[in-house]
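Only one structure is covered here, and it is reproduced in the block below.
Let's turn to chain A:
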Amino acid sequence: MAETHTKGPRVGLFVTCLMNVFRPNVGFAAVKLLEQAGCAVEIPPDQTCCGQPGYNNGDYDAARALARKVITTFERYDYIVGPSGSCMATIRHDYPALFENDPDWLGRAQALADKSFELLSFLHDELGATDAAAGVSHTATVTYHDSCSGLRGLGIKGQPRALLAGVAGLKLNEMEDSEVCCGFGGTFCVKYPEISEKMVDDKVRNILASGADTLLGGDLGCLMNIAGRLSRINAPVKVYHTAEVLAGMADGPGIAAATKESN
Partner candidate 1 sequence: MTTARDAILRSVRIGLKRGALDDNQRAVLDARVPRHTRPAFDEDLVERFIRKFESRAGTVVRVSSRDEVPAAVEAYRAGLKLPARAAIGAALKDLAWPSAWSVSHGPATVDETMAVTAAVAGVAETGSLMLCGGPDSPTTHNFVPDDHVVVLDAGQIVRHFEDAWTVLRARPQGLPRATNFVSGPSRTADVEQTIQLGAHGPRRVHIVLIGG
Partner candidate 2 sequence: MEMRSAEFKERAVFAIHDASLQQALGKARGGFVGKRAQQAAELPEFEQLREEAKNLKNEILTNLDHYLERYEAAVTAAGGQVHWARDAAEAREIILGICKHVEAKSVTKGKSMVSEEIGLNEALIENGMEVVETDLGEYIIQLAHEPPSHIIAPAVHKTKDQVSDLFLAAHGGPRKTEVADLVNEARQVLRDKYFRADVGITGGNYLVAETGSSVIVTNEGNGDLTQTLARVHIVTAGIERVVPTLDDVSLFLRLLARSATGQETETYTTYSTGPRRTGDLDGPQEYHVVLVDNGRSRMLAGRFRDMLRCIRCGACMNHCPVYGSIGGHAYGWVYPGPMGSVLTPLIKGMDNTYDLPNACTLNGRCASVCPVKIPLPDLLRELRHLQHRQELSPPMQRRALSLWRFVATRPKLYHAGEWVATRLLKLLSSNGRIRNLMLASGWTDARDLPAPPGRTFLEQWQDQRGKP
């Protein structure tokens, strides 16, 4: 499986904060998919956060401090790839903006931005690994939530669907308003919990109306928000990161699912 290590591109895997703590399985799924597609995956152990929480809360200095760390850590690779549209949009779009008045760092930020990719679109668009899910089977009726940063920031819409089309037994039922925000929004969901709850309820209603038994998406923030709400109202919908399904690693409990059968 890993015989192409030395020939393929060197990919530094960006370990997102939520994935590292809450869903390591997504990281292993990402490694598997990238290695299958011929990449040499490396995971620098001294990486932390992309800096988005600082940026989106207006603390640009903090965001720059984090960005410098990420740039320094990852600029030696051919690519930096992460299983999140949100974190990768930060690196791709916001890093160059953060350093627009800093000629010393702007070039390095732009260079990293240019080789930064969200996992699913990287597999599909850059590696042409359209058969990433070959041989994988996952019997489920799924619906897809298009996370905002990936969708509007990185143009991720068709790629995950195209990759999922290769999964045997999987049927896609699109939901109404799949492109509408789920109400996560990073710190938004704790700063404005009532509005966030209203938004996630709208999302959950559309998911349930789609008739799907599984929700997929490409961003753990959104997925944890939606899964947490589904779990709270005891809705029988399983939630996985798309990479878990594509890698054939979605056999365990879904996100925020009960670990024991009854609850």
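How were these candidates chosen? In short, all candidates are chains of the complex that A comes from, given by their letters.
What we mean here is this: contacts are C-beta pairs under 8 Å (C-beta built on N, C-alpha and C of every residue); 3 or more make two chains touch, one makes a residue touch a chain; residues count from 1.
Being a predicted model, the structure only gives us computed values, none of them experimental.
Novice: Taking the stated C-beta criterion, I'd like to know which one of 1 or 2 contacts chain A in the complex.
Specialist: Only one option touches chain A, namely 2.
Novice: Can you tell me which positions in chain A touch candidate 2 when the two form their complex?
Specialist: It comes out as residues 15, 17, 19-25, 27-28, 42-49, 51, 53-62, 65-66, 69, 97, 148-149, 152-153, 179-181, 183-186, 188-200, 202, 224-225, 227-229, 231-232, 253, 255-260, 263.
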